[in-house]
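Just dropping this structure here.
Every protein chain of the complex appears in place save one, which is left out.
Up next, chain A:
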Amino acid sequence: MTYKKITLVLIVFLFLISLTGCWDKGELNESAIVVAMGIDRNENNGDIDMTLQFIRPGALNQQQGSNESPYDVINASGESFLETVKKANEKLDRKLSFAHLKTIIIGEKMAKTGVTEFTDYLLRTFEMRQSTLIAVTPNNVSQVLAAKHGIENVQATYMEGIVKTQKSMFNSSTTDVLHFINKMETKGLNPVTGVFTLLNQQDISFNDEPQRKTGLLYSGTAVFRADKLVGYLNSRETRGLNYIINGKSGGYVLVPSPNDKSSKVSIELSKIKNKITPIRMNGSLTFCIHVEAEGNIAEITDRSAVSKQDVLKKINQKFTDSITKDIRSTVNRSQKKLKTDILGFGRAYEKSYPSEWDKVKDQWASSFPTVPFKVKVKTEIKKTGLQINPLGTK
């Protein structure tokens, strides 16, 4: 009996070996790893234009040491995203694999007409990751996916690197697919993304490689109302936005020196704490933006003696003023010009007064532009650097 069972099991295993072609099996050298995707709307017929950037591993094989480009792009257009992807794959000798997609660049035209279609495809397709970065460009999408200037040899990694280094600055916004869709679907919140713009790197010359003269700049913010792009914030306004919604540190503030208006004091931000509290008083609603900031003096261009408390207080006051001004301009712009609640006023209201929120949430988009707000900024200068007395005072 036992012998029979053992033989049976062995036979079953032998048969299994012949079934090695499993449904989701994919050899590494049979798939094309897509690392960046650009989408835009065709101006003429409204179709989807897609640019896919994929790795060419053969060029990265160091033993063969070729001068070929380690990546390549493929363009396709179609009426739906799936169709476009399939059409792109028709022109390629390997199966497209999206598991390692790093960045999605959305063209301005696509963003303005709405990205719901696209986010629907993203969420339904199991291959795509929700941690993929998402960014908007006002330039031509396929040109953005071709612009490369830095150290990395794959363009997608170059873009990813730029985003990573900019994360510690306050001049840009960073969003991944998950957060973008969350904000898009939440009432009382609207998504923002970073912006890639083409940049001519005139200052560094590569005589033999003309395509390298264009690089990318990751700065500013693209502002959405629900799924549609409504406008941009410049880098100054982005900083104001980051004071309100981002708790991270990094970035710098330039304030005029207390002694000499033309001189500047640079303060490096080391800590930001923020909170939005809705205040209901006598039936009227006011949003209070609390920001606590800490910074260190990094540079003083005149001879202000920061060892003196009153000088330091004056600088701190300028510091407070500067942040307040930035915040005000951002809130004003999002209320008056863009008319979209990217600051999360609605979300804060919902948290504090859930029952009141239920009554107003459907009209929130129309009432947001007129809600009053207050800005309360508290700053502190922690360190003045290694130098106590100003130089050049002899």
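Just so we're on the same page, a contact is a pair of C-beta atoms (placed from the backbone, for glycine too) under 8 Å apart; a residue touches a chain by one contact, two chains touch by 3 or more; residues count from 1.
As a working rule, contacts and distances are computed from a predicted model.
For the chain that does not appear here, its UniProt entry gives the protein name "Spore germination protein", which is one of "Spore germination protein", "ATP synthase subunit a", "Branched-chain amino acid ABC transporter permease" or "AMP-binding protein". If you put the hidden chain back, the residue from A:87, A:100, A:290 or A:303 that touches it is A:100. The omitted chain makes contact with just one of the residues A:55, A:106 or A:327: A:55. Touching the chain that is not shown, out of A:29, A:67 or A:262: A:29 (per the contact rule at the top).
Interface with the hidden chain, as seen from chain A, comprises residues 3-4, 6, 16-17, 19-20, 22, 24-29, 31, 33, 35, 55, 57-58, 60-63, 97, 99-100, 102, 127, 129, 154, 157.
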